[in-house]
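Got a structure for you, written out below as structure tokens; questions coming shortly.
Only one protein chain is missing; all other protein chains are in place.
Order of writing sets the chain letters: A and B. Residues in each chain are counted from 1.
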Amino acid sequence: MFFKPSCFAAVSLAFAASLAQAQISDGVVKIGVLSDMSSLYSDIGGGGSVVAARMAIADFPAKGMKVELVSADHLNKPDVGSSIARQWYDVDKVDVIVDVPTSSIALAISQITREKGKAFLVSGAATSDLTGKACSPNTIHWTYDTWMLANGTGNAIVKTGGDSWYFITADYAFGLALERDTEAVVLKHGGKVLGKVRHPLNAQDFSSFLLQAQASKAKIIGLANAGGDTTNSIKQAAEFGIVKGGQSLAGMLVFLSDIHGLGLDKAQGLIFTETFYWDLNDQTRAFAKRFAAANSGKYPTMVQAGVYSAITHYLKAVQAGKTDDGTKVIAKMKELPTDDPLFGKGTVRADGRKLHPAYLVEVKKPSESKGPYDYYKIRATIPADQAFRPLNEGGCPLVK
Amino acid sequence: MSAVHELAPDAASRAEGLAHQRIATAVMVAFFALAPLVAYPVFLMKVMCFALFACAFNLLIGYGGLLSFGHAMFLGTAGYASAHAAKVWGFPPEFAILFGTACSALLGLVTGLLAIRRQGIYFAMITLALAQMVYFFYLQAPFTGGEDGIQAVPRGKLFGLLDLNSVWAMYALVFAVFVGGFLLIHRAVHSPFGQVLKAIRENEARALSLGYDVNRYKLLAYVLSATLAGLAGATKVLVFELASLTDVHWTMSGEVVLMVLLGGLGTVFGPVVGALIIIAMENYLAQIGSWVTVVQGVIFVICVLTFRRGVIGELGRLIGKPL
Partner (left out) sequence: MEIFGIPTQALFGQLLIGLINGSFYALLSLGLAVIFGLLNIINFTHGAQYMMGAFCAYFLLTKLGIGYWWALAIAPLAVGTIGMVIERLMLARLYKLDHLYGLLLTFGLALIIQGLFRNEYGTSGIPYALPQELSGGRNLGFMFLPNYRAWVILASIVVCLATWFVIEKTRLGAYLRAATENPQLVQAFGINVPRMITLTYGFGVALAAFAGVMAAPIYQVNPLMGADLIIVVFAVVVIGGMGSIMGSIVTGFALGLIEGLTKVFYPEASNTVIFIIMAIVLMIKPAGLFGTQR
């Protein structure tokens, strides 16, 4: 790092106060939260992402800078998402799009953002291609990605003796990516993969796949799927006595909202990786309390926390660079160290990857949980420089 | 399908009906030519792509009496084929569109040979089954990129001259494709071929006894519809620079049924208006977040309960002339 973060921020703020308005298009910084409000991923991002964005804007000491927020539902359809994004950029003068769960839509919008020279902060989408072969000078991938999930969970489990695996994988690009990345980690650390089964998306009944996993006698059953598929797998694994029989489940992509939907008695003992948990420290607890009050009692997921953190850093960069030109702001965001109450101190790498620590968590037993959403025990903290894919392995053209 | 006959009160064929239809066509063409001055062009391009898709679908049900519940397979096939051609093989846009359309036509021929042997709800179910298999193929085939889709499809230069990355050039192309497709359907419907098709819809047995090869006519209508749906799909891919699984999913087949019903089944302009309404709803209601699907549902329910002929069907009844 070139500067001491705190000192740099203070200086830049002082300058920004007087000069900020000069380069900002039509005098307003317009933030668009584009998320899935109505289908599969609406609990992970959705309305909660809008709440988080609103809080980030309210919390930011913006001097002489007007910040506006718009939001929309992409219905989980790439063409809807991409036409809203184009319209926002072309007509509504939106400067930055935030969140966007579902990889296909995020990839499309990353492309559009690059064409239009705007800024795109991804929190909800998982694919590590966003900072790999599809990386862009206008996109920052904020919260998590498939590589980090696979690496964090796979690594930790193999090291603690879980050396034989069976994968239950959603037959979809993200499922296959999770499986591929986890398998690589498992093999690298001397574990072995005894088998895998690929199920269609939204399969409802997993008992058949679970029996196949059971028959393999693998110690670990890796669930390379998401949302309802993961929760149904976990629920049915309990029913069929799989965990009691001595096999453990490893969730590759699990969110706080999934655990809430499962209930602790079904989810207990599940191990997975997150980059944010509300009960990390006083600051995250204070944030979660405010967030829940504004979001009908639901606590923030890491995606929603990522939206808050990304917007905070974005506004900081706009103020520091005195411009809302997308390419310049993203460059500024990469230059400035990040610091916010939720993810702590971190950096944004040249390929657009935001770096911060990841947490290996284990779901508590019902008896250990003391209050609403008291669900995780932090088993290990993976430092920021080890949590994500090394810069030279992603194949991002910006790096060379 | 005698029931469809009730739905499509002899749409548009008698000579006196044609004059005002020409006027209406002119109004529609003028609308799409001038609208980009006030409305957002990408939105209008999307509307035109779906309008052509809906018109193609309407050709089959409104005039052929065949309800397909798998039309998304043509939209999606052409989309994937042209996206792959443009991105991987480096086809120029005009050939990419042609290639995609040809693939859909071929798929139409193969599935049509299987499907037209059944009628009514059974025809619908066979097309649904075939479309689900096509969906499965695209999900498995490596070249489609699974749910990530084919991203960053280059628009390229039309005939090596016109750079389609300019919004206006792209708009002109979509406009030309849409109007061309629309007029082709119009022409087909009013040709002897269209008349025979209508005769089959009204009374298949009679048409058969008059010596018409009923199945050949049906197949022709089916393939024509598939081809035009493919044309819409291939064009749409260039507009959005991406092809994805959404376009082959069964909900897309459902959506086109809704568009046509909302606009007016068996009417000439109904599908266009239906597409406009649905796409506008998707686009502009998106701002109200999670209420989109609820509002959509309410509109469908009201539509079925109060104006069943669809917007254009009711309008046509109001002025006493088929539109």
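Heads up, the rule we're going with is that contacts are C-beta pairs under 8 Å (C-beta built on N, C-alpha and C of every residue); 3 or more make two chains touch, one makes a residue touch a chain.
Given the structure is predicted, the values throughout are model-derived calculations rather than measurements.
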Can you tell me which of B:Val88, B:Val110 or B:Met133 touches the chain that was removed from the display?
B:Met133
Can you say which of A:Lys93, A:Lys116 or A:Arg198 touches the chain missing from this structure?
A:Arg198
Options A:Asp26, A:Glu239, A:Glu368 or A:Glu393, residue touching the unrepresented chain
A:Glu239
Against the hidden chain, chain A presents residues 38-44, 46, 171, 197-200, 202-205, 207-209, 211-212, 215, 227-228, 231-232, 235-236, 239-241, 245, 255, 257-258, 260-263, 265-266, 298
Tell me where the left-out chain touches chain B, residue by residue.
3-4, 6-7, 67, 114, 117-118, 121-122, 125-126, 128-130, 132-133, 135-136, 139-140, 250, 254, 257-258, 261, 290-294, 296-301, 303-305, 308
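Quick note on the criterion: only the chains that are shown with their structure count from here on.
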Residue positions on chain A within touch of chain B in the complex are 37-38, 42, 46-47, 50, 70-75, 77-80, 82-84, 86-87, 90-91, 102-104, 107-108, 111, 127, 129, 134, 171-174, 176, 201
Residues of chain B touching chain A in the complex
40, 42-43, 46, 139-140, 145-149, 151-152, 236, 240-242, 244-247, 282-283, 286-290, 292-293
